[in-house]
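Structure, as structure tokens:
For chain A:
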Amino acid sequence: MNTLRWSLPLSAWILAPLMLGIINRVKSFFAGRHGPSVWQLYYDLFKLLQKGSVYSRSTSAVLRVGPSVVLACMALATVMLPWGELPAPVTFVGDIILLAYLLGLARFATVLSALDTGSSFEGMGASREVQFAALAEPSFFLGMLVLVLHFGFSGLSEMVSEISFETWQTSGVLLVLVGCSWFVLLLTENSRIPVDDPNTHLELTMIHEVMVLDYSGPDLAFILYAASLKLWIFAALVVNLIVPMHSLPPWLQAPIFLLGMVLVMVLVGVVESILARQRLQQIPKILIGAALLSLIALIVRLMG
Partner candidate 1 sequence: MMLLVLTILLPAAAGTASYFIRPHRWRRLLWGTVATVHFVLSVTAVLTITAPPLDHWIGMDSLSAIFLVLTSLLFLGATVYGIGYVAREPVAGQMDFEDGSLFQNEPESVFTGGLLLLLAAMTLAILSRHLALQWVAIEATTLASAPLIYYHQNRRSLEAAWKYLILCSVGIAVALLGIFFLRMTIQEGSHDLTLAALLERAGTLDHRWLSTAFIFMLVGYGTKMGLAPLHTWLPDAHSEAPSPVSAMLSGALLNCAFLGILRVQQICAAAGMASFGGDLLILFGLLSMGLAGAFILRQADYKRMLAYSSVEHMGILALGVGLGGLGLFGSFLHTINHSIVKALLFLTAGNLLSRFHTKDTMKIQGACDALPISGALWIAGFLAVTGSPPFGTFISEFTILRAVLEQGRWVTAALYVLFLLLAFVGMAGIVLRMALGKSELNRVREPLTAVLPPLVFAVLALLLGVYLPGPLADRLQEAAQLLGGMGK
Partner candidate 2 sequence: MTLISVLLILSCLLLLGSSRLHVAIRVVAIQGVLLGALPLVRSMGDLLHLGIWILALSTIISKGILLPWLMNTCLRLSGIRREIEPFVGFGPSLLCGTALLGLAVWITDRLQLTQAQVPQVLLISSFFAILVGLFLMVTRRKAITQSLAYLIMENGVYGVGVSMSLDFPFIVELGILLDVFVGVFLMGNLLFHLDREFEHLDADKLTELSDLSKSAPVVEAVEENA
């Protein structure tokens, strides 16, 4: 049983770069291009791991350590993700808070490293990143609060395993609201359009990209891999929330979960292709809107 539970994070570690590839493929499809192969990120990682790192003279040990910290956090976080009724290898009461804070620690490490470079360019990206993260946190925690109120305060795995068709019938509105809110959170945290453009390298428009400008070689590999893990984590949260795993037979849950992940990635790709990147002043509106969705879910849960 234990080995089965460890297959969860293992598949996350193996399949995460594939997800990013799917998104890029979808975007290319919309743009009428053939696009890069879905396995592209694997090739990139392999290439980067074989290179050497170049460090700027203005950096210190913080920059050396940063990517490793980020990778460690993400890997640890994936260890706590459940797949429907199959609980994660590590689960305990309140583990969802640890999840949130691991993500926060990773962000902290990234920001610190960015500031460490001493370049104003990275500093700008860091400040934007922290600002938007501050606005995005309420969505996550409010959504969590709704889950906790509805299912009781236990581990993430227990909470998620309760979601069934009946839950959809009685409190479907809650799930939709929190799901939408967390989807917007996904777009924000993983620097997707409409919040941030992962392809751009213009000063006016970068948030995440700018912070990773100074990495090279294995460091960059760690950062890119950690980013794909982060994408996996958020998508897994959304899929676990939306799909009524409790009502499905156990042997069906794993394939459905993977299918759900792929669908989420396709949806991200579609959203990225349809929408344009919003101006920086509009982004707080989007984030407040997402937080409001969770707030409404909370009100419905408390008062309804």
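Operating definition for what follows: a residue touches a chain if its C-beta (ideal position, glycine included) is under 8 Å from a C-beta of that chain, and two chains touch if they have at least 3 such contacts; residues count from 1.
In picking the candidates, the idea was that all candidates are chains of the complex that A comes from, given by their letters.
The shown structure was predicted, so the numbers you read here are calculated from the model rather than taken from an experiment.
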Report task. Only one of these touches chain A in the complex, so go through 1 or 2 and give me its number. Result -> 2
Query raised in the report: Quick one: in the complex, what on chain A touches candidate 2?
Result: 173, 177, 281, 284-285, 288-289, 291-293, 295-296, 299-300, 303-304
